[in-house]
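One chain of protein is taken out of this complex; the other chains stay put.
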Amino acid sequence: MSASTPAARVLRAAGLGLWKAVLFVLLPAVLVTIWWFASAGSTDPQVPALSVVLEKFSTVWFTEPFSQSLFVKAVVPSVTRLLIGFGIALVLGVVLGVLIGTFRPLRDFLEPALEFFRAIPPPILAPILMLFLGIDHALKIAIIAVGAVWPILLNTIEGVRGIDPVLKDTAQAYRLGPARRLFALTLPGAGPQIFTGARQALSIAMILMVIGEMFAAFDGIGSAIATFQATFATASMWSAVLILGSIGVVLALLFGAVERVVLKWYRGYLRTQRGGA
Amino acid sequence: MAGKTHGADLSVRNVRKVYTGRGAAVEAIQDLSFDVKAGELVCVVGPSGAGKTTLLRILAGLLGSTSGEVALGGDLVKGPPPGMAVVLQEYGRSLFPWMTVAKNIELPLKEKGVPKAERKRLVQEALDAVSLADAGRSYPWQLSGGMQQRVAIARAVAYEPQVLLMDEPFAAVDAQTRLELEDLVRALWQRLGVTVVFVTHDIDEAVYLGEHVFVLSNRPTILLEKVTIDLGANRDQVATRTHPEFGRLRNHVYELVQHAKKGARSLDEAGLAPAWLPANGETTVRQRELITAQALAAPVVDATADVDDAPVDDAEQAGSAEA
């Protein structure tokens, strides 16, 4: 049959790829087009035309010279603080989570208190942290770290606790030392759960980034938004929404890429577990 | 029979284990004492719930005993001792799923401080030994159950242990694979000369594999009998299993385990004579029936005396040889 010749297979694969590409862009394209035409010539100041918003996108955020543009002065510090805060939360959450998850009495001792801290919706802590830290960089980073640490911490504890006892026995029987046990057993074993926590933490961190900046603003996206709000620059605000949205999408893509590499084994493992069961 | 003896003596003295969880304490092991000589292959059987796994975990140093002691090569076991490798029943769960097969085998070697080139050689040799030469770069979950258990065995072999503990390693693989793996264990044991303790609930497997079979009672566990399996060094799935002596020993252990299930706590209570009484031909079967009848009729205290007085000279010799 011709279907099995290499050329036919390539063609078919290309056709499939093309079809997938069409499916991928079809709905977003349709939605943007609808938005474009529905808002075209809009006179409502609250809902500016998409063309105006896109224009603002470049005139507000990407002015010349680039180094003086709002993008560099607002987005860069915001994202930097976000990453530092998230990084602190990640390190703190994993280190403490491994400790607490490993030692049963410690876990019993701390868990109810931790459950309470986790349950506090993180935004409400922002005003309190402001009392201690003033309104500088440290505050905004602290707000992010303090809010984002809980899902990572509790998921790490859960992940460490859930490591298969047979694996623990194996590690013990072969006399693995503490360091090797940590890197060969505990961290990879809790890995899937740590990633789950980190993904939740990332979206909380993003919320707290904006909150911190709106409360105590002198730079960053949040303060830019506050300024637009005060000056009724609605088209600029719409463009800020697009910027925030894109940051979220880019961070999620980066996170997904890291997860795909680190947890490559886990996806294969899950597939076989489901298939076998 | 093993080429060179790598193994270490394993001695178990008055080991007792009581679990004290919530509620009442459960006595899992009442009193167990036995020796496994360096380079021996011993199988441990017993009814389900006989504390076989508890015993193995105590031997492995994974579980503390309530009293008594275990010594490996003269050193008391207080935690997992060096020079010991284990193969557990749950093959799918004893291999690190985030590591390739080769990394799994290499991991304990790293901990031992084996140099890199040497590690590579040991890993490859172990993989060759279990006929998985090409599987090094696969992940465990990409392999079939039997293959995964081969990897666990390869990991133990590469570790070059003095004693190898196996806890129902083939309980979860299919029958065909099981026979292959049994022969693999015999072959590796003969080549490496390690001491092997093999826990199983499968009586045929125990008799086929072991030089000795230790039969355990129901909980709280004691040792019912040490059966010596005199089937020669070279065992064969067809020839050995059809050998009359195999059948006799198998039946003996089977009957004993059946009685143990119902609560028998000694050979006498089981109404059985020790396995070393010869059983070639009809006479001995009748003899055994006679002895059994006597044992049943006589008061418990005298039962052993009756058995000892039985007019079987060579049996006496065999008994003293074992002791």
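To keep things simple, chains are lettered A and B as they appear, and every chain counts its residues starting from 1.
To be clear about the criterion, a residue touches a chain if its C-beta (ideal position, glycine included) is under 8 Å from a C-beta of that chain, and two chains touch if they have at least 3 such contacts.
Simple rule for what comes next: contacts and distances are computed from a predicted model.
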For the complex's missing chain, which UniProt name, "TldD/PmbA family protein", "ABC transporter permease", "RsbT co-antagonist protein RsbR" or "Heme exporter protein C"?
"ABC transporter permease"
Taking the full complex into account, what residues of chain A touch the chain not shown?
20, 23-28, 31, 46-47, 105, 108-113, 115-128, 131-132, 203-204, 206-207, 210-211, 214, 225, 228-229, 234, 237-238, 240-241, 244-245, 247-249, 251-253, 277
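Simple rule for what comes next: only the chains that are shown with their structure count from here on.
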Report, in whole Å, the distance between the mean C-alpha point of chain A and the mean C-alpha point of chain B.
53
For the chain B and chain A complex, residues of the former touching the latter:
57, 60-62, 79-80, 82, 84-86, 88, 90, 93-94, 96-99, 107-108, 110-111, 139, 141-142, 159
Chain A - residues contacting chain B, complex
164, 166-167, 169-170, 172-177, 180, 184-185, 188-189, 191, 265-266, 268-269, 272-273
